[in-house]
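Only one protein chain is missing from this complex, and each of the others stays in its spot.
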Amino acid sequence: MSVIPTTGTAAFEPLAEIAESTNDSRPSQLLTKEDCLEIFNQLYLARYFDIRLIKEKKRGRLRGTLYSSHNQEAILVGALFGLKATDWISPIHRDMPAFFLKDSKFQWDDPTRSGMSIEEVCAQVWGKVDSPGRARDNWSHIGSKSKRIIHSTSMLAGTIPVAAGVVYADRMNGGDAVVLTFNGEGSTAQGIFHEAVNFAAVHKLPVVTIVENNQWAYGTPVHMGCPTPDVADRAHGYGIPGLVADGQDVFDVYDKVMAAVEHARSGKGPSIVECKTFRAYGHGDHDDDRAMKYRPSEEIEKGRTRDPIAICRESLIERGFLSGAEAEQYIAERKSASEATNDDFPPVVVEYLNRGIEFALNSPLPNAEEGAMWVFKENA
Amino acid sequence: MSVIPTTGTAAFEPLAEIAESTNDSRPSQLLTKEDCLEIFNQLYLARYFDIRLIKEKKRGRLRGTLYSSHNQEAILVGALFGLKATDWISPIHRDMPAFFLKDSKFQWDDPTRSGMSIEEVCAQVWGKVDSPGRARDNWSHIGSKSKRIIHSTSMLAGTIPVAAGVVYADRMNGGDAVVLTFNGEGSTAQGIFHEAVNFAAVHKLPVVTIVENNQWAYGTPVHMGCPTPDVADRAHGYGIPGLVADGQDVFDVYDKVMAAVEHARSGKGPSIVECKTFRAYGHGDHDDDRAMKYRPSEEIEKGRTRDPIAICRESLIERGFLSGAEAEQYIAERKSASEATNDDFPPVVVEYLNRGIEFALNSPLPNAEEGAMWVFKENA
Amino acid sequence: MAAIAAEPTLVKKNYLTALREALIEEMRRNDQMICQGEDIGMLGGAFGVTEGLLDEFGSTRVIDAPIAEAAIIGTAVGMALNGKTVMAEMQFIDFISCGFDQIVNMMATYHYRTAGEVNLPVVVRGPAGGYGGGALYHSQMNEAWFCHSPGLRVVVPSTPYDAKGLLKAALRDGNPCIFFEIKELYRKNEIAEVIPDEDYIVPLGQAVIRKEGTDITFVSYGQSVYHCMSAAAELEKLGVSAEVIDIRTLVPLDEETIYKSLSKTNRVVVVNEAPMTCGFAGEIVARIANNAFNLLDAPPARVTRLDTPVPWVKPLELHVLPSVEKIVRVALQTAKY
Partner (left out) sequence: MAAIAAEPTLVKKNYLTALREALIEEMRRNDQMICQGEDIGMLGGAFGVTEGLLDEFGSTRVIDAPIAEAAIIGTAVGMALNGKTVMAEMQFIDFISCGFDQIVNMMATYHYRTAGEVNLPVVVRGPAGGYGGGALYHSQMNEAWFCHSPGLRVVVPSTPYDAKGLLKAALRDGNPCIFFEIKELYRKNEIAEVIPDEDYIVPLGQAVIRKEGTDITFVSYGQSVYHCMSAAAELEKLGVSAEVIDIRTLVPLDEETIYKSLSKTNRVVVVNEAPMTCGFAGEIVARIANNAFNLLDAPPARVTRLDTPVPWVKPLELHVLPSVEKIVRVALQTAKY
């Protein structure tokens, strides 16, 4: 595993203090076996959620576009695992599992846990009234003020200023909340990215911008949208740390994000954590066939070779947290949605999601009249 | 004089090749005596234009806000002096002299020269029909397609993408034009700055962004808008050179801008040249009294001590281009608009501007009906 | 010495002072309120509306923002999402175009998208309007863009009393609001007036009749109200009695007051400064035509800016903007129809 932190242009100054931690004091090395197995299960859960949705979509049971998070699960799991319940996040289109992963640690079955329930998330995906936003906006635009998940619009990078405002307010209240805002690498070309990160840097706000660099923005490769070797280099323009994590390695993501979160929480300001990864399918499920045109299949196959579940499994074996037999029990990695079956996943994962889907299927559609409601807050 | 180039974070890589030039091969060292005296006169002209406008405004002969370029003349003169007539510029509110300085070298009196005439510029300032835009938009929003001066809107940094598009088209035609786009340091916080510089960097377009860092954006000091030590550090986010020039030293500006222009013209892409300077008065003439509130007068006095005319004079004496007697002939520096008289300026400068003003005074106002014209190009 | 009962101060206050007082009083009343904008702190704002705020409330609650309108609005949304009330100043309302997406897509829709979980008390305010020689980018009245974006309150006060009362109402309303201040009125002595010392609000959605009349109704807001008043005075001399309605808030709109007036006059001229096409004057005409057709004895007319930008030099500017003369001319046509 690489030393913390690595960046493309290694000489950048503000990184130095974060880089102080040595290999052994890496945050991930301090995780217990229980933590590590939980992380392993969360990877399974994220993967299972995605392939299950792909299946449901193919069966025609879902509307809207599915932006698969397949192969990018380590970013979500690794980034969210160390957060406090008082922290905020702003996931976007490719981050559906983030909604139920935040604050779900060891509490999958505890209805009083602070996170968003799988039932709520599934109700949203199925477009049902029991979704937190009563299914008024689509899939990935779900969110929850009480659960501290910011609702995105479709306009890429548009949640970053909102995230900055949220923690500005929190700091004013004496809080120590950090916000993680998730974005694709392509979205960092937006003007609002600049305005918001600049604002956060001027005010030293605890905003950690996670860049999921999956090499493609729809049909446009990263170098056509970003002129620097690493997307994290954008940080240099704001004098803030720009870290690069191996987005396939959940523990490397965890380490880099925790370093950035610590930096943020201690009042040192924002940072950017680029997680290098690779988009497993087309941009959305509508793009799976066309994607072959701009992305040759060899490239896709190569991109998928480093499966985050496999890499995590190796780490756990190395650390003695998984025996040979345990390790071989469920093998979901490298299987596409059409190949994988429920048997490839731990039952707790399958059951968890089944519960969510069942709830969603039983939840009604909202009434037509709701379309005209809540344009304004009514004042009595 | 400082070595080319200096930047705040000296270690940034792409600067290296520009930094190769030694002290003696600096572009400014290759300027002839004639060139240098022209530059000296241009500084006088820019200064005279400004103080004359202040006087006219005080007398109530002008409408609109005057954003003084006093103390920032070396940036305009130094940046424009080495351009070709085929190059483009986009000046903004504080850059009025740029309009007549572009392409004016040795040709102040030649009506066939390629630049914009002083008559046209004065007609614009006085809001008369002989201005290129027939005085439909205010003072600084003048421009000319044929003279290759981009018309700004008020929306700060908004001309940078336009500038990028102009040279994209030029390159497509096989041209080698470079564009200089002028901006205050405060304006670099705008989202459009990011989108445009990013676009230019991705396409390696010959866009040189001049940042006139006069320490203040209206009533806001630079550190409240920009989180890095130098504004030029923003370049690091795009992997492009970020140079810092002494904005009070016309030859240092010339050197840095010429290095950036050469870089651009040879196909290596965009860069940012920050020129450190100091705003001599309030933000606009309406702000002269209020400015004392946020900017103590000692700070202003200190800021003004390094007058670009005086610094240029010293250089010329040093290089033997001015004898003691010549050097003492006109002393405009360190005099405010109310102190300076025509005698402080070379007669050629005074006459030149007088001609422009006389023309403007004799030019009529546009007819009221013109207000409704040219909303659309009419197609026969 | 005998105690003297406190007399209300009878000092007349201008439009700008009224706005400033509203902000100060709301900041005192609500310690969860934040003000942010370019140069609003140390400078006190380009026009001085926020003068004194930084000193009294400190730099956490009074933020001198970078020149980044989209971030100013987007961060205001985040602050409001996390419990704050935010006033976000645009140095000129023209620059709101730079933060447009955050307003219409992020802010305006937040309550709707969350089925009411989130509501955003954010007032985006700034100086607006023409007649000052401000040219294309310091003269706009672009309220129609926001009236066309569901979820936003849109307010345009024309008097000091209303300016203060409406700004307070907007800050307490709990919905995002675009608040247009008429910069030509900021320091206009003629309209200075005594305003109450006690806390008061002017509720959103209530028009006011500025002048009663029987022959024709003028409907307008902002600067145009004064043009209508002058036109009404001219018309009076010509024997035409005009009623002048100041709608004050565009969203929500008090249609009742308009229809009530129309049921008396049966003729209407709507006046505003924005370009004609898809402007709010057209919206009022359309609503009248839709909902009060049988009250009309003449075509419902409008006097607006021509469909042009606002040019710089005076003769051009006056040519494209509504004038008292134009209003009188159209009113006479309408009255004689």
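Read from first to last, the chains carry the letters A, B and C; within each, the first residue is number 1.
Criterion: a contact is a pair of C-beta atoms (placed from the backbone, for glycine too) under 8 Å apart; a residue touches a chain by one contact, two chains touch by 3 or more.
Since the structure is predicted, the reported quantities are computational estimates derived from the model, not experimental observations.
Considering C:L19, C:V49, C:V225 or C:V285, the position touching the chain not shown turns out to be C:V285 (whole complex). The residue from A:L37, A:M172 or A:V375 that touches the chain not shown here is A:V375. Looking at B:Q29, B:T65, B:S114 or B:S144, the residue that reaches the missing chain in the full complex is B:S144.
Take chain C: the residues that touch the chain left off the picture are 94, 97-98, 100-101, 104-105, 108-109, 112-113, 136-137, 142, 144-145, 147-151, 251, 274-275, 277-283, 285-291, 293-294, 296, 298-302, 307-309, 311.
In the full complex, chain A makes contact with the omitted chain through residues 63-64, 127, 135-138, 141, 153-156, 186-187, 189-192, 217-220, 224-226, 290, 293-294, 365-372, 375.
Although one chain is not displayed, chain B still touches it through residues 132-134, 136-137, 141, 143-146, 150-151, 153-155, 158, 160-170, 172-173, 191-192, 195-196, 198-199, 202, 370, 373-377, 379.
Note that in this section only the chains that are shown with their structure count from here on.
Centre-to-centre spacing of chain A and chain B amounts to 46 Å, using the average Cα coordinate of each chain. In chain C, the residues that touch at least two other chains are 65-66, 68, 70-71. Contacts with at least two other chains are made by residues 189-192, 224-226 of chain B.
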